[in-house]
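One chain of protein is taken out of this complex; the other chains stay put.
By written order: A and B. Residues from 1 in each chain.
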Amino acid sequence: MSNATVKELSELLARKACSSVELSHDFINKINELNNSLGCYITVDAERTLAQAKAADARRAAGDAGALTGVPLAHKDIFCTKGWLTTCGSKMLGNFVAPYDAHVVERCAAEGMVTLGKTNMDEFAMGSSNETSHFGPVRNPWDPQRVPGGSSGGSAAAVAARLAPAATGTDTGGSIRQPAALTGICGLKPTYGLVSRYGMIAFASSLDQAGPMARTAEDLGLLLNVMAGHDARDSTSLQRPAEDYNRDLAKPLKGLRIGLPKEFFGAGMSADVQKATDAAIAECKKLGAVPVEVSLPNMGLSVPVYYVLAPAEASSNLSRFDGVRYGHRAAEYGDLLDMYKRSRAEGFGAEVKRRILIGTYVLSHGYYDAYYIRAQKLRRLIARDFVEAFKTCDVILGPTSPTTAFKFGEKSADPVQMYLSDIYTIAVNLAGLPGMSIPCGFGDGGLPVGLQIIGNYFDEARMLNVAHQYQLATDWHRKAPGGVQS
Amino acid sequence: MALNLDDVRRAAHLARIAIDDAEAEATLAQLTRVFGMIEEMQAVDVSGIKPMSHAQDLALRLREDKVTEPNQRELFQSVAPETDAGLYLVPKVIE
Partner (left out) sequence: MSAKWEVVIGLETHAQLSTASKIFSGAPTAFGAEPNTQACGVDIALPGVLPVLNTGAVERAIRFGLAVGAKINSPSIFARKNYFYPDLPKGYQISQYEKPIVEGGTLTIQVGESEKTVRLTRAHLEEDAGKSLHEDFSGRSGIDLNRAGTPLLEIVSEPDMRSAEEAVAYARTLHTLVRWIDVCDGNMQEGSFRCDANVSVRLLGSKEFGTRREIKNLNSFRFLQQAIDYEVQWQISEIEDGRKIQQATVLFDPDSGETRMMRTKEDAHDYRYFPDPDLLPLEVSAERLAAVRAAMPELPEARRSRYMKEYLLSSYDASLITQSREWSEYFELAFQVLNADDKMVAAKHVVNWMSGELAAYLNRQEIDITRSVVSAPALGMLLKRNADGTLNNKMTKEVFAAMCAGEQGGDPDAIIAARGLKQISDSGEIEKIVDQVLAANAQQVADFRAGREKAFNSLVGQAMKATKGKANPQQVNEILRRKLSG
């Protein structure tokens, strides 16, 4: 059953072919069996999970079930979950039991979905390999010597390894899409503002967006239907009429204009990724889509711009972790200043500290205009490029990641090398656009390759349509890593 | 703009992160790499462009002036490192 999609599970539950308690048991058993080697979850709590499953079954019995009532899922450990340890992958929050639920968690709970646990992640979502987690590495189920990507690496690996049918993730510069690509699953970062950030521990507030991770496009739509919606507690949460993101799944792709940015297909992409991406585009053409060359002339600057803006916001967002009201406080310290400095030096890992320092520096007196303001201006240029591009195309296709999953330690010595892993995904966050990644084949060593689909603002339904039609014609998304098939 | 050790130490102080000499040296090397990449931004003419602070060009939505939050001190302080009589305790604050 753990190989079933969300959609299939919801049908099984609706048919009463299985109960949520049975389903949850299966997943918990599987987690117990594999989590030690894969490291997907930071926290599991079978008792709580089964209590939720029981309640979901009761709801079904009472005829009070939603589409996904009783379906289990995993939450990235960036979401506050009341009563659960919520670490954000950091020693700083190693003992933090959240006193409230994030909006996303509330929505999933209101639907009757069952929490399987909290997934591992790069510390404070800062990383592209899950190597910055305080709670150890997550191994890529396709090759345990390789990273699952990051920062939602635990969620991605859990879904790929069938330790969860779906999971929540967050994406600030590619943190849903890149790990989805590297683990052969699907992940969607919605338009900024569609999903509330309330209760999602902030990394870079103007870029952060939560989204679903699952094995099919259709599952993503089902989950997005649950996760999206206005929340008055987030000032950037949009007020829009509710929509069914799966409403257009069946539309044929005939005449669909797929934009191919020339900047995506230049140097930098590895040959195997290029090959799989080209094949996916050819498949879309076969389905009736029409390729259009577009240009995103400023995309090359998205990585430098991002590495000014995101650390700047992060340096401020992470100031609240001072060891006063919650979180890590150094065991030994002198005065107040010393307490701050030691608690933060001990509580944060190297990458987080690096980004705090970058952010502090670019905001400091004398550098603000040269770095921060300039980056914000370039951000506008990058966003404008997309507006121009979408005048001539309906969706943009390209690679999600320049390479397939890399080995542990391969990029961690050089931050810039690591940062360039997100070269294709970052611009989407800067613009606030929706983007997704779906499996589109395998590269060298049988490692999954992800196809990135970028849509115009609020065009999630169309993106899901494209992905679904592609998945009807291909079976990449059905492939499971060896050793975890059920 | 070449970064130096004082810049690293100053940023670490502003950010309240203890950093020893060895760490400062290592950090300087890495940040120099990162800023080398960031400097690419300087190549583009951005005159006349309005800075973009948010992903949306929208105005702020406001809240009604109503009390909605109950007292949850016990719950909130259950995760605090040190409290007494409902207060969070810290080393003596000198003004």
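One rule holds for everything that comes next: contacts are C-beta pairs under 8 Å (C-beta built on N, C-alpha and C of every residue); 3 or more make two chains touch, one makes a residue touch a chain.
This structure is a prediction, so every number in the text was calculated from the model and none was measured.
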Listed residues A:Thr360, A:Ser421, A:Asn456 or A:Gln469, member touching the removed chain: A:Thr360
Hidden partner chain, touching residue among B:Ala2, B:Ala22, B:Ala43 or B:Ala85: B:Ala85
Those residues of subunit B which, in the complete complex, touch the missing chain: 14, 16, 53-54, 56, 58-69, 71-73, 76-77, 82, 84-93, 95
Contact set of subunit A toward the excluded chain (per top definition): 79-80, 86, 88, 93, 96, 98-100, 102, 197-202, 204-206, 232-236, 312-313, 315-316, 318-322, 324-326, 336, 340, 360, 363-365, 368, 372
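Here is the rule we go by: only the chains that are shown with their structure count from here on.
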Distance between the centres, which are taken as Cα means, of subunit B and subunit A, whole angstrom: 23
Complex interface listing, subunit A residues touching subunit B: 95-97, 99, 192-193, 206-207, 232, 235-236, 238-239, 298, 300-301, 303-305, 307-308, 315, 319, 322-327, 329, 333-342, 344-345, 348, 353-354, 356-358, 360-362, 364, 367, 370-371, 373-381, 383, 414-416, 419, 429-432
List of subunit B residues in touch with subunit A within their complex: 1, 3, 7-8, 10-12, 14-19, 27, 30-31, 33-42, 44, 46, 49-56, 58, 60-61, 63, 72, 75-76, 78-82, 88, 90-94
